[in-house]
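The complex appears here without one of its protein chains, the remainder shown in place.
Labels for the chains are A, B and C, by order of writing; each one numbers its residues from 1.
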Amino acid sequence: MIIVMERGATRADIDHVVQRLSDIGAEAHVSEGQLRTVIGAVGDRSAIQQLPWEAVPGVERAVPVLKPYKFVSRDHHATDTVIDVGGVPVGGEVVTVIAGPCAVESREQLFSAAAAIKEAGATILRGDAFKPRTSPYSFQGLGEKGLELLAEAREEFELPFIAEVVDPRHTELVASYADLIRIGTRNMANFPLLAEVGRQPKPVLLKRGFTATIEEWLNAAEYIYKEGNHAVILCERGIRTFETQTRNTLDISAVPVLKSLSHLPVIVDPSHSGGRRRLVTPLSLAGVAAGADGLMIDVHPAPETALVDGAQAILPDEFAALMEQVGRIATAIDRKI
Amino acid sequence: MIIVMERGATRADIDHVVQRLSDIGAEAHVSEGQLRTVIGAVGDRSAIQQLPWEAVPGVERAVPVLKPYKFVSRDHHATDTVIDVGGVPVGGEVVTVIAGPCAVESREQLFSAAAAIKEAGATILRGDAFKPRTSPYSFQGLGEKGLELLAEAREEFELPFIAEVVDPRHTELVASYADLIRIGTRNMANFPLLAEVGRQPKPVLLKRGFTATIEEWLNAAEYIYKEGNHAVILCERGIRTFETQTRNTLDISAVPVLKSLSHLPVIVDPSHSGGRRRLVTPLSLAGVAAGADGLMIDVHPAPETALVDGAQAILPDEFAALMEQVGRIATAIDRKI
Amino acid sequence: MIIVMERGATRADIDHVVQRLSDIGAEAHVSEGQLRTVIGAVGDRSAIQQLPWEAVPGVERAVPVLKPYKFVSRDHHATDTVIDVGGVPVGGEVVTVIAGPCAVESREQLFSAAAAIKEAGATILRGDAFKPRTSPYSFQGLGEKGLELLAEAREEFELPFIAEVVDPRHTELVASYADLIRIGTRNMANFPLLAEVGRQPKPVLLKRGFTATIEEWLNAAEYIYKEGNHAVILCERGIRTFETQTRNTLDISAVPVLKSLSHLPVIVDPSHSGGRRRLVTPLSLAGVAAGADGLMIDVHPAPETALVDGAQAILPDEFAALMEQVGRIATAIDRKI
Partner (left out) sequence: MIIVMERGATRADIDHVVQRLSDIGAEAHVSEGQLRTVIGAVGDRSAIQQLPWEAVPGVERAVPVLKPYKFVSRDHHATDTVIDVGGVPVGGEVVTVIAGPCAVESREQLFSAAAAIKEAGATILRGDAFKPRTSPYSFQGLGEKGLELLAEAREEFELPFIAEVVDPRHTELVASYADLIRIGTRNMANFPLLAEVGRQPKPVLLKRGFTATIEEWLNAAEYIYKEGNHAVILCERGIRTFETQTRNTLDISAVPVLKSLSHLPVIVDPSHSGGRRRLVTPLSLAGVAAGADGLMIDVHPAPETALVDGAQAILPDEFAALMEQVGRIATAIDRKI
């Protein structure tokens, strides 16, 4: 931690900061410039970071040197983590494609989508049974019935599946069915829910909060990791900006930034970021080219009847064409699908 | 809903949209311009808004005319709502001031703050027992012990209190102690939690998500209202922007905007928006001048020892001076504290 | 400057940084922690800040301790600056109100507005002759003819006036007529234009870029100051955020933040920030309560015929009512209009 003192800070103010560092067993390195005094604090990270430095008299601001997360950082684990999802690896050489409808609406809809994505080469099925919706008047999902249909589809098509959990009271239920538990963008900072999934024996896909910084996102991953669940996959899905031509702005830079800060696998969701069908293919190709370990794509047999997010779902034949192009990009960077 | 067709939309595309509107009992008003055809949809709001119009062939975009929320809007209820919090009114002529420590840390800390804010004229006590923290390594609150201390302070100082709930499994516990339940900024879109507090017999203070639009915020209030709890207070607490001199940017315009869109009372939190002690007074005065029905302010007897958010807590004597100034502004606009 | 080294930085990398500091006559204070080495650089601010530290091998990031601006900071000049605008003071005890139409459209429109704002107590007239417009198909102003009309109105109503300059080639022309030159939000980072107005003998009102940080804004003020023109007034006018209910989000916190960082006067434009007529009064009151030294308000005798920004212009009688309320708020904080 670097503590920058105010211009008018007195000798007593400086001594007080040094004393408080000493009280917690940290060293203080004091540099006096002409206009400001700066104090470098060296010692136990947690102890130093938890004190409210900016409330201490004479302190202008405190700048952390170390990140608040530990286990999910490259500092802690230098090599890339590969996660097993019902037998399918995420991370490593392969670019893994997750696809399916945004929400499970019926057996027919789900099975039609599952057959199509299997045929085109996807290896994990998506489909939600519980949906967090902005308006209380929108469709909220089929609940456990949806999970049962997903489990049936898994048998039928030999595809592990991912499903979202939105309530800590449903965590065990979702974990008992799904191969991969999803934390959605609105729940990235739902700490009780993160703690619950951190205690489950299934891997977790953690979507970025659409207004979260990368550091907040890694802190959220740390919540899960700290509870004992080390199988965490990060999913970039677009952030809120002033631009209105797209639903959110895909932060493509997050892919290489995360690869540098963390050892966890990173995938890209081109469907929810753009919010438009015609953007799905270019954003998928960009994601893979930027180094993502996978994609998660909404595919629906009849988007204009979709109960959730139809505007961004692509048709099965569009998905097949996309997979062909993704394969070519993967090959160009020495990966494969 | 206004449906704008693409430039190349065919007669069949237009007829298909008209047919889909007809299927749900809505009327279509078709206007054909030189470059675009526009279709106005008139009929049942929910039925029209739930169809995925932007997934329908030939549709460029769909622009809602009506808001997705109903009960919390001025259209539904024209006069200002006044809410009773343990005998203290929020809304109406009085500017209500809520104050106290961010988190309950000890009996001594809480009682010292409570005595000071009572003395200075605040009428509701704040203090949290459960804290959602960005880092898993930060202090998470005293839990039920904190609620017990708050209940003791209520007796001692005759001040109703507000406390945050962060987990749907704790809703009844918090509601059994507190006079006013708070939904924090990170949980504004935690829909299961909103539904739970919507079923409690206590009023709810709903903080704005720091990245939520006003429309999303009113949708969240609607979730609570729809479950039967009509005692909802809105609290503006700053939004995330590119500016880094303040923790968040207080959206002062939200006060008059909400007064125009909704009948619910609106208060301002000048502590968490600015994140700096020296900003608390000017932002408080601005909030009251802009028409807010109250303020919620962090007061701590010793901010530099605070376990949560010390940088923004003001001292008891600073709070007393603030109350004096707030009283003068209130008088200037024909209100009182 | 604080230079944080990468985790893997070698002894040679550290020595290289120390050498480069030594080369420019600066001292290096090296603190070695367990995970990172931090180097504090003490010496000539400009020399240190201009080196591209983040391009030096082994450097993770460089954190400036001092601000890049000097003359406009409180460090340089501790007391509040008061600026004379054609005999009217801006800064100090008085809250100065600037009002008038967004653009000069005709003699009749301008004189009607000027008479009304004079009557209501405003002391500086606004009205533009050159308008920067987002679309090339919008009205661009009357040019020099507009300046002549403003000069006539000045005589008639004894009101100094402010006018915008948008092109460095027009700076002398505008300065020859106006009492106060305005740099609009789109030109805050137009450095050749800033340098030109920095050489004029008239005070300058510098609007915040609607996407500029406070630090960038003060850097822009420094450009003007550095050329020799020390009469700079800052005008907060709203920033771009994700919220769409208002045209921009008035950053009310900027008022106290600027008062702390700079000695220059600060005024608030409630018209362009909100973009809505009904927001003008509450935002004006909030601005004054937060400590602004003045307001700049669009007043138009017939907004629905306005050629520019009619949606936010208030009518003369609305302005008179606003002035009465502003006066009461000013009195409440021991100022006057």
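We adopt the following convention: a residue touches a chain if its C-beta (ideal position, glycine included) is under 8 Å from a C-beta of that chain, and two chains touch if they have at least 3 such contacts.
Quick caveat, the model's predicted, so the values are computed rather than measured.
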Of A:Ala221, A:Ile267 or A:Val288, which sits in contact with the chain we cannot see? A:Val288
Residue touching the undisplayed chain, where the options are C:Gly8, C:Pro136 or C:Pro201: C:Pro136
Missing-chain contact, candidates C:Ser46, C:Ser176 or C:Ser260, resolves to C:Ser46
Of C:Val42, C:Val65 or C:Val166, which one is in contact with the hidden chain? C:Val166
In the full complex, which residues of subunit A touch the absent chain? 211, 213-215, 239, 241-246, 249-257, 260-261, 273-274, 278-279, 282-283, 285-291, 325, 328-329, 331-333
For the chain that got dropped from the picture, name the residues of subunit B it touches. 2, 4, 7, 29, 31-36, 38, 40, 42, 63, 65-66, 75, 240-242
Please output the residues of subunit C touching the missing chain, sorted low to high. 46, 49-50, 52-57, 68-69, 132-139, 166-169, 186-187, 189-192, 209-211, 216, 219, 222-223, 226, 240, 276-277, 303-307, 309-311, 313
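Following the convention adopted for this analysis, only the chains that are shown with their structure count from here on.
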Measuring between mean CA coordinates, which chain is farthest from subunit B? C
Could you work out how far the Cα centre of subunit B sits from that of subunit C, in whole Å? 31
Chain centre separation (subunit A, subunit B; CA means) in Å: 26
Quick check on subunit A: which residues sit in contact with 2+ other chains? 240
